[in-house]
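Omission of a single protein chain aside, the complex is shown with its protein chains in their original locations.
And then chain A:
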Amino acid sequence: MGFEDTALLSRILTMMTLSFHILYATIGVGVPLMILIAQWVGIKKKDDHYILLARRWARGFVITVAVGVVTGTAIGLQLSLLWPNFMQMAGNVIALPLFMEVFAFFFEAIFLGIYLYTWDRFEDQRKHLLLLIPVALGAAASSVFITMVNSFMNAPQGFDLVNGELINVSPLLAMLSPAVPTKVAHVMSTAFMTSAFVLASIAALRILQGSTHVYHKKALLMTMKLGLVFSIATALIGDFSGKYLAEYQPEKLAAAEWHFETEDEARLILFGVLDGQEPKYAIEIPYALSILAHGLPDAEVTGLNEFPEDEIPPLWIHYLFDTMVTIGMWLAFFSFVYVVAAWRKWPIITKRWFRWLTVATGPLALIAIEAGWWFTEVGRQPWILRGYMKTSEAATTSGQVDLMIILFAGLYFILGIGTIVVLSRMYKRNPVEKELAQRQKADKGGDPE
């Protein structure tokens, strides 16, 4: 088996693991904040529904976290198993945030265990709420640290490479690469946004299935409001990300936009097909690329023709970029309509087709997350460490990667199905109406369940 081949196989396995893990990781970062907000609102408003909402979310959350731990351990090890040459080099420069990520997760795991197993243990709900703060902080911190590692791969700094030797290593500089501010902000805001929409989908689905309890309406309105806030934040941060790319990774932005000639007053191209260097059937927005890249309609945007042919990312990332942006825009627009409609009491909100659109927000957000990560990873090619190490040089020489692909594909398939089956079974067996009735009975002097 040739050198190129193991690199390709290693990419496939890494892609599989990351694509699967990122769904759980995104929920893992975002949902603790949602639980925190629900429980806090419940305490503030003295509304048991919100507290129960937090509790039921927490039950589902722990299952996704457990699968996330498993897949996270897998990607952690696979980095060294599949990309030993990269890790050998990167370990010297970027090991610090990787190491800190473990501590952040450690912290999160400890308090998650405590939080889950101490419901109703405290007289004062606020004390229990306090235990959730380290969970949310640990989850956020671990995503910050791991995004720092990814940022370093995109905009490496903090070392000098002289005759193949790494010198003048500065772990802090490497950790705080120029990609960090936009990337970290983008990862966080999309995690919160996606989690809000996923939870909104569930509530909308329950209403569509005929549940009329006010509990679901409260849940839906709250999550749609949160979704709106974070999708607007995501759009703003996305704009900054465009400016970051224009400055530090112009080839990625140019490939995403099929922008070949360096020119000012550059147009933004949405979808379409490529004929040579000419996009066809595309939606074109004049000046928009110049604005996205530099904030001015007449700014000059670097084109792909400035780069050597073998350092240009594949051009199909255009579609990934478009998918991500279109979904993001749609979610911001839709949640805005939803919140206004709920506020003005427009009847449209109770229409079935509108409910179905609401159900679609969660899956759409998850698709956008996938498209975004595929875009950033494929868009960095051919580099694993931009400007320093190509992906093909980093891969393992082991001949068994193909077998491992089959093995892990089976594993992720089972874990994915298992998550869906277990979550739906858990909530079906114990619907909220039943739980509320039990709690009322318990309050009247019966035994708590």
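Rule of thumb we're sticking to: a contact is a pair of C-beta atoms (placed from the backbone, for glycine too) under 8 Å apart; a residue touches a chain by one contact, two chains touch by 3 or more; residues count from 1.
Assume contacts and distances are computed from a predicted model.
Visitor: UniProt names the one chain left off this complex as which of "M56 family metallopeptidase", "Cytochrome d ubiquinol oxidase subunit II", "C4-dicarboxylate ABC transporter permease" or "NitT/TauT family transport system ATP-binding protein"?
Guide: Options "M56 family metallopeptidase", "Cytochrome d ubiquinol oxidase subunit II", "C4-dicarboxylate ABC transporter permease" or "NitT/TauT family transport system ATP-binding protein" narrow down to "Cytochrome d ubiquinol oxidase subunit II" for the missing chain.
Visitor: Which residue from A:M15, A:V41 or A:M87 sits in contact with the chain not drawn here?
Guide: In the full complex, the listed residue that touches the missing chain is A:M87.
Visitor: I'm checking contacts with the chain that's been left out. Which of A:T212, A:Q277, A:T350 or A:T397 qualifies?
Guide: In the complete complex, the chain left out is touched by residue A:T397.
Visitor: For the chain that got dropped from the picture, name the residues of chain A it touches.
Guide: 55, 58-59, 62-63, 65-67, 69-70, 72-74, 76-77, 80-85, 87-93, 95-96, 98-103, 105-107, 109-121, 134, 166, 169-172, 396-398, 400-401, 403-404, 407-408, 411, 414-415, 418-419, 421-423, 425-426, 429
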